[in-house]
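What you see is the complex with one protein chain gone and the rest in place.
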Amino acid sequence: MIEQIRDHVKALFRDGKIAAFLGLKDEQGSIVPHLFSTAEELDNGLSIGVGATNTERYPLASLLMTLLTGYPDKTFGVLVRGCDERALYELIRWNQAATAAERIVKVGFACPKELAEAHECRKPFPDVSVAGDKTEPVPYARVRHVEALELPARLNYWLSEFDRCIKCYGCRNVCPVCFCNVCTLEDDVLTKTGDLPPENPMFHLTRAIHMAGRCIDCNLCTEACPAEIPLRTLYKRVAEIIEEEFGYVTGSPDSGKSPLNILGPPPGHTSAND
Amino acid sequence: MRKLLEFSGIESERLCLKWVSSAEGPRFAQVVTDFVEQIRQLGPSRLRKTPLSPAAAQIV
Amino acid sequence: MSDLKKPEIRIGVFICDCGSNIAGYLDMKELVEHAKTLPNVVFVQENLYTCSEGGINEIKTAIPKANLNRVVVASCTPRTHEPLFQSACEEAGLNPYLFEMANIRDQCSWVHQREREKGTERAKGQIAMAVAKAARLRELSRIQLGISHRAVVIGGGVSGMAAAMALGNMGYETDLVEKQDRLGGLLNDHNIVLPANESPAVILNDLKSRLESNPKINIHTKSVVTKTEGYIGNYTVTLNENGAEKSVPAGVIVVAIGARVLKPEGLYGYDGDKVITHSELEALLKQGVPPAKHVVMIQCVGSRCEERTYCSRICCMTAVKNSIILKEADPETQVTILYRDMQMYGVENEDMFRKSKELGVRYATYDPKQPPVVGNGQVRVFHLRMGKEISLPSDLVVLSTPLIAQEDAPDISTMLKVPLNANGFFLEGHVKLKPLDFATDGIFLCGSARFPSNIREAVSQGLGAASRAAIVLSKEALFTSGIVADINPETCCGCLGCVDVCPYGAISYVTDRGVCEVNKVLCKGCGGCAATCPSGSARLDGFSNDQIYAQIEQALAG
Partner (left out) sequence: MSNGEFEPVIVGFLCNWCAYAGADLAGVSRLQYPSNLRTIRTLCSATVRPDQVLKAFQKGADGVFVGG
């Protein structure tokens, strides 16, 4: 699989289609994001992560945004899994790379079955794929577990989870679709900064609301959380609600405007007198 | 929003969104009366205890 | 920006008895004592009537005397009295946006008349909330705008003509823009207009000559509006007149583009010869009565159906009118009207309906599930009352088709950023309260562009729209409200959420800086942007997050 990707990216370099390639690199055993600037460099450590259930995933989509802004006339190749591609779709929809969309060359690959299962991935492959065999989406069951609880138990469940929060903002920092320059969660008026635990459930529900129509279900937040708060379960349900209410699926290429940015009567609404 | 509250363990009935036009005084009174009654049935919010408990009040 | 550098916040609270309206139901002493304990409150006064001259003077005196920099009045509703108290603050040298009201009458004493204690508790809460908000108020300023005292009326039908005439007579330079080569719109095609029973030419010629002789009115025929820019008081409208482009300034724009008649292609064997529409019948009647002995009229053709759910309102009276004309020309002519419901509202229409029956016009209802069938010189229809199919001989079938929205309505809607409804007609600002206004300031609406209307309605709406417009034009200058949104360019991440949300098109994206910006003239202060902004960069002055949070905290402090 890695060979296919290497050859493909080399061809992109050779044809002058990309100025550099944002991928992963094996640096003496640790896998880190890396910007490959020549075709030759690809021979030295290009990686897509090690092992079938590796945890070496990074928000490459948000790193790419920084590159696109920093080099406004360059085109970049980028390694994408299903989740990275969803993040890119969503970032483009939110105008974070709308004008730069044509400067992104996706080099996609399908995640192995074991990885997809480990993350219960809803679509473990990108639309644009050059390597790997597509595997089946894996359903995510945690939401139903929480729903099986009685209301008071649910609240207790969440409060006990949330109260472990140490406000490291890791969930936000790793999130590929968190693009705000300032974060509401650091707004002193909403919730005092520095207080621990944060005002719960408000603190985490506020973030959950901001994830509505944005979360692309990559699971990086839960992975990043040192307190092991099952944030994804919360955001997953939020995404379900958005889909139930508005028929909107985040991270798909053609869902149109975000439903949360439409105010006023839906199309077809008529005034009361006709 | 209501679905999120529900998922978090807060009764969704605690949030009420109603369209009341400027010409609907009686409806406003009725809506509020019904809503207050509904909340009475539900009992105090479980979140209320935290800020209003004597211990918390002392800290404040 | 530290709090230390800010001057101390000194709030004065004025609590109104409103005679016995408030004092009769709440414990005023307790309210006063409670208000004194609230943070930042340095002055509390009870007034018999705060809104009276005496009460206002007490506010004006107290501001300098107690060195107040925030004022809270606890009394009735800000919806009626806020401007009064704001101007009192302004006269005393305090920015009017440093004022806040607590509604302890309309939303407290009056609705809790039987609960003195609990009502007093609520009033205490509402006052505490108002004080908390007041402490966080910021000075805001209004923007003064110049005005172009001119109007553009789009559409030279009877409604647009009436609007232009009224505006011209009031002395405002008015450009009347008509896309056809003559004024009058649909009225040109009519045969006879009731109730005066006169030729439409009489009305049209009168209107035309008066328009033409008014030097304030510029008539542009064969002209279309191609572009509009600006905002209330300061529009620039670009016209294409006979192929030549030109721009005119306008303070207001009136949309009077009317409607058009649906051609019932494919319905009931419509052929424009033996099966025609009422407007085609009227064209024939102008030449003389057509030689038909058996006439069948079918109502609701292409209306009140799935594609067009509405009733076009004017077709019933048109059909009845034409049936009378046919009957009066030759009593031997058989006229039958097949209908679903007859809509003959008003005294004159009802009289006309009765007269048609006296003349022998026959009426039969049909079921839209079993519509009439036209063919072979007859119309077959299932007669609901008789419960069987009947066959009517016919040498002429006349179809009542609805007025439908103009083809260029979507273009004008996009150009002026004003909405259309599902049927393609323009959507007014408020069904009952703003029937001639759009939600966008400075743009008005009349006639069949809004909904099929008869001549009288079209004229009265035209006159109404003109007087709505004159409210703007008669001002020397406009002041925007200080309550507008603001986007912090430092923190805006350019996601365009606010641009999509804004119902007034007041936010634009500044491409080179990658941020969104509010046009404070267009902004109505609805705060939709503030609610959708993920980064909290958009803020509604006067209703900002910290102010609302403070109110929430106070509401729950008790």
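Each chain gets a letter, A, B and C, in the order it is written, and its residues are counted from 1.
In this section, a contact is a pair of C-beta atoms (placed from the backbone, for glycine too) under 8 Å apart; a residue touches a chain by one contact, two chains touch by 3 or more.
These figures come from a predicted structure and were not determined experimentally.
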Chains still shown that are in contact with the chain withheld from the display: A, B, C
Given A:N156, A:N173 or A:T206, the one touching the chain that is not displayed: A:T206
Of C:G12, C:G125 or C:G233, the one touching the omitted chain in the full complex: C:G125
Touch with the omitted chain, as defined above, among A:T184, A:T222 or A:T250: A:T184
Residues in chain C touching the chain absent from view: 77-79, 103, 105-108, 110-115, 118-119, 121-122, 125-126, 129, 483, 501, 525-528, 530-531, 540, 543, 545, 548-549, 551-553, 555-556, 558
Residues in chain B touching the chain absent from view: 1, 5, 10, 14-33, 35-40, 42-45, 47-48, 50-52
Residues of chain A in contact with the chain not shown: 184, 190, 199, 201-202, 205-206, 209, 263
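Keep in mind that, in the parts below, only the chains that are shown with their structure count from here on.
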Separation of mean Cα positions, chain C and chain B [Å, integer]: 35
Computed distance of Cα centres, chain C from chain A, in Å: 44
Residues of chain A engaged with two or more neighbouring chains: none
Chain B residues within the chain A interface of the complex: 1, 3-4, 6-11, 46-47
Complex interface listing, chain C residues touching chain A: 309-310, 421-423, 425, 427-428, 431, 451, 490-497, 500-503, 509, 511, 528, 532, 534-537, 545-546, 549
Chain B-facing residues of chain A, complex: 143, 146-147, 149, 151-158, 201, 205, 208-209, 234, 237-238, 241, 244-245
